[in-house]
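One structure is given below, represented as structure tokens, and several questions about it will come after.
The complex appears here without one of its protein chains, the remainder shown in place.
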């Protein structure tokens, strides 16, 4: 498996943070699907660094170059391949990471697994930069889903203890309520969160957050039993986003403190359609969509790279060592992670649609 | 994918609740591994119904019959196959479920996906009964991991609002602190939880809970980047357990409200080994084990089948309909789900060990 | 991989020759497909031993017991599982095979791979008996393909140097030309081949043969480029049939001695359909069906178990040893392999149909 995902589509992500390029191949996509490159670029820009004053000042051009699979703006049936060349690499910053692993980072685990051969510059293959090719694949899948009336939108639920007080209606979410400038619903939350991030940065610290993702317009019946359910497949890809430590659906971890009479979503009929009055199931029963919005939440841990001194060890000397991480790092990657979560969801759902084995008969 | 799991091992689960048998095949296991059948039966008994007064009174013999793959108590290298025959089936109870889907159940999604051809008796392939073959596979993997010094133990963290006040130490968990009679640490919690379940049953309701699973003795370096990480693979299989709505690692959803200086696990050296002072990462960095215990939590929603009247719809008449679910159902499946979570974790970890691509060289 | 096959469907074969049962699980099949059990039994009987005077006198009842996945004669969407219990096992015959491997058999390779833990009785998991569950899966797929107008038929091309002089027309094969009593076209060939087998048996020897398989009624456009082509997928499954040593398509190995002007199949229009005048491509160009019959040939080596003395070695003593194989063995498995080749082809094609990614648009 490793950096490869999918049942019917085969996504392969490659690249290291400071290597020549990051990129992806996406195999198994039908021919004849249009790609709107401008819209894709807009989507990639939502993830790109340097868009906000509080984001890392490194300025990278996330302009994908398509090497294969698209002709005259349409998929041609051959595998799609795209790369983003790395133009702003500074390998010198990272020389001591193989000996002095940063707490919370993959430095140590990479050192053990790869025996010192890993590319440690900028986090190598474990860098958040690898979410850029994920967004290329996801941005295209998102467009193809939109063509089918399936929309995906994510928002920040909280950063640290700052909540977005407004909520999406889980039964009928209005995705256009999510702000374009900062992906929350209430303007006040946007301001408070930005202020929070500024404070944290000033303190040489970092902060985590919670993201909610909604998928609307899905038909009922998508997903396979047991290990091929919607939850399994979304969780598998979403845990591929660095820093994600929790993936929950519908009422999620709160389900554990509910009674059946509370948690069960009663059925009703709306305009001839079977609907539920609540959506604690997050649109999924038995791993299969029930036609309600699919809703999941993801916890993003704080960026591990902080200026504040931390304790690490020298692997060579086997001694404890105080560490101050140099370099320019995001104090909070949660806003940039929002489109990445959407991308992951789009890839999982598009793959599900391609591989779905729904019957076409009725008893 | 559907009811198939694994990279190097291939687990396939089959059966319907009221069909002739449930079972599993497990392919890709090396030859020469011993299977202790008595120990396996003890493990299966932890999941079996009717062990507790508050559990469903249906009495099933979860005695696996091995059809293939084991000779004289050792794996022979051929695929392992085992079945449990269903002896206590009462199909008559379930006739109306295709028209009147139970809220919170897979009745509706199965009806849409399978067009009425699904086996609705007892939940069919969506029944919790399918966790029995999962426990056959997982129980064997657990034994093979133990041979390597890798132990897996799970406990109930909470049922409804009743918490186990005692906790496992995330840095050095003592799995034998978990009680054998009821999988919590504190005796008081055991009593309170059982009382809670009794109350809920008396009220014709059901209740959910939270389970924590610890894996100790793992080497550092296990897991592949991005989509093949420990988190991805555990989440993929654990979401195959019916009723699971949340899977989180280490600090989990609480990571979202932490600062980097809090969340990062500082490194230290203990007895010449690199260890962390805390374990918010749940033993996993960049998808790869760091040698600390792997810890994850799972929310189990309340059993959807409750006696309390609920609102459903008649799919045929397209009208709202009051529903009272008949039959004998567990008011709380959380205690029985504990070994199932262990089984899932064991399968995921054994698969990971088989497919791990750690280097044996050092730069 | 091992004993598991398929992209969209997942076939898992299990069992050892003299274990409790052989069987299969088949996952990923849509709900609502009918299974004609009588027709399936007829198909299995074509493979079963003891049908012909020259076949092994062991008499096994190849009656599958379905444990899951089929309700009231229709697939229910859950994985299908079926077993055939082994009732005529005589383990005593095979005790010395771990030390004295039979030439041409998997005895030696199994001993090395499984370190003596393998089930050597009757060939264990390497026995031709494992083709029985393959035929259960394949027999069902064959029925479902027939419903779509896709027919599969195989015939013996030759046994030793005895050829079936009559041939199927590769452009428009009439599958009903294949005889039911003995799968060749000409009656004379049937007689000569049976006589040949009798001679070989009398001589304590065995003999190989060549089988041709035709698939008609396939739409054009099936198959994926490079490694997912029709040839790749058929070859992958057909090489799972014991004793197959060659898989070739269309003109096959003769292509290597042809000129382009001979080998290329010229296009024409027949009844508004694009057809080719010849079919050297075996219905496949670039891995993808062109709408012509798919035709492939398979060489089946002679049964390795022969009464004639052979030279082997004692693995324990590391000395050369003369071997006389005891037991009742088929002098020629080619006739019984014919339905197995059809089964394999049916599984491969049904899987291809499920996973095909043909566009539905036109430029």
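Each chain carries a letter (A, B and C) given by its place in the written order, and its residues are counted from 1.
As a working rule, contacts are C-beta pairs under 8 Å (C-beta built on N, C-alpha and C of every residue); 3 or more make two chains touch, one makes a residue touch a chain.
Bear in mind that the values here come from a model prediction, so they are computed numbers and not experimental data.
J.: Looking at C:48, C:121 or C:247, which residue reaches the missing chain?
T.: Once the missing chain is taken into account, the touching residue is C:247.
J.: In the complete assembly, which of C:87, C:112, C:148 or C:324 touches the absent chain?
T.: C:112
J.: For the chain left out of this view, which of C:7, C:27 or C:342 touches it?
T.: Residue touching the absent chain, from the options given: C:7.
J.: If the hidden chain were put back, which residues of chain C would touch it?
T.: 1-5, 7, 13, 101-106, 108-110, 112-117, 125-126, 130, 157-158, 160-161, 200, 205-210, 220-221, 223-229, 231-233, 235-237, 239-240, 242, 244-269, 272, 274, 276-277, 280-282, 285-291, 297, 299-306, 308, 310-313, 315, 318-320, 355, 357-363
J.: To test your reading of the contact rule: which positions on chain A touch the chain that is missing from view?
T.: 1-4, 10, 12-16, 19-23, 25, 27-28, 31-32, 65-69, 71, 74-81, 83, 110, 113-115, 117-119, 124-125
J.: Which chain B residues touch the hidden chain?
T.: So the residues of chain B touching the unseen chain are 8, 28-32, 74, 77-78, 224-225, 354-355, 357-363.
Everything that follows uses one rule, which is that only the chains that are shown with their structure count from here on.
J.: Would you mind checking which chain's mean C-alpha position lies nearest the centre of all protein C-alpha atoms?
T.: Minimum centroid-to-centroid distance belongs to B.
J.: Any idea how many Å lie between the Cα centroids of chain B and chain C?
T.: 39
J.: Please report how many Å separate the Cα centroid of chain A from that of chain B, as a whole number.
T.: From the centre of chain A to the centre of chain B is 26 Å.
J.: Could you work out how far the Cα centre of chain A sits from that of chain C, in whole Å?
T.: Whole-Å distance between the two chain centres: 45.
J.: I need the residues of chain C touching at least two other chains; which ones are they?
T.: Counting only residues that touch two or more other chains, chain C contributes 28, 31-32, 74, 77-78.
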